[in-house]
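Partial complex: the chains shown occupy the same locations as in the complete assembly.
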């Protein structure tokens, strides 16, 4: 089984560490590939950044689908998720869709720890789309940019723990979802200090992709359905 | 007042007719400009097409915002709507967001006449995001592609009227919303044959943009809000 992780950003210096992370969590027998974008945003923090990540995500899916069993779009905005499903029969998962549904099994309500305050409406809209808004206790931000998350890991961990405790004590959260895949490598440190289940979205999504491939489950792509085939040759000016 | 209509597709042969349409409906004193994309989809029918329309929409907004009072993104998928609001203080409206909210005033439930069957889930998700799903009676398709809408106008008009009547009789719709701005010029013929209010989204959205400019109302772009400023210089490889 081969799983392709698409990091929908251009900051390629994060590639080695990122690949190592996924290789560590992969099942024996799962091959991991990690791709970054040639063109697009350095990090994703806005609707604007999501727009610029889109075309390259789809190019990678199209280029690599023959040799891949499942794609993960490794950003909590789930950029291009529905579009990617329109151009491949392979499994395509996004961390927020996956994590929010997994949260249902772990406790009553979950909170989402975001990087910036501005993210909250986007997260609520994602939850509303999935029908899960009534299970979203709150979105609490740590006020650190994505690129700043790893500058001072200890400070980030403290900020995440503090936000999570606010979510638990003030908002009644029973489950904590990290709201940025850039927090993946710090998740273990957060988990040790937290008295609640912690969802690390990159981890959960990767394992779910393995699961879907193993049991042969994929998206409905019949004509007339949400993810039915998009005609690629309608696009002008993109290779 | 100057309003820029962005047709988020590359099919420039539609430009003259399109410009004529908006000039006809503009208030005296409103200047109209119409822009098509240099790169992107020929028409928009899928999530995939929306992705490829995005970067050029934002480029146009950025290039032209100094000389423009309001932008309309003239496609019922509302592509790039939230992202565009992040990069300009000017009004930016999309036809589905505008039309669905106007439908509230005209009758109890509305139906959306789409081109293709595949569109229905996307429309329901848009309604869910706005909180208006309980007012959406149904999505009924005419099974004609966007580019086919004007091939045989009489046939298209018949198909739209037939779909609308199904929505009214079978689904209890009291208001009909055309689900593609490519149906704009046929709207009058549809209206004449229909015993229900008909929302032509391009028309409604253009007039609403004039209204917003006139009364000086625009989106909240304060820090930490949904549409707060996106940093443009984070993007690599796009001009």
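Note that the chains take the letters A and B in the order they are written out, and that residue 1 is the start of every chain.
Convention: contacts are C-beta pairs under 8 Å (C-beta built on N, C-alpha and C of every residue); 3 or more make two chains touch, one makes a residue touch a chain.
Everything numeric here is computed off the predicted structure, so don't read it as measured data.
Trainee: Beyond the 2 copies placed here, what is the full number of copies in the complex?
Mentor: 6
We adopt the following convention: only the chains that are shown with their structure count from here on.
Trainee: When the centre of a chain is set as the mean of its C-alpha atoms, what distance in Å lies between subunit A and subunit B?
Mentor: 29
Trainee: Quick check: in the complex, which residue numbers of subunit B touch subunit A?
Mentor: Listed in rising order, the residues of subunit B that touch subunit A are 10, 38-43, 45-52, 54-55, 57-58, 80, 82-83, 85-87, 116-118, 121-122, 125, 128-129, 131, 223-226, 228, 230-232, 234-238.
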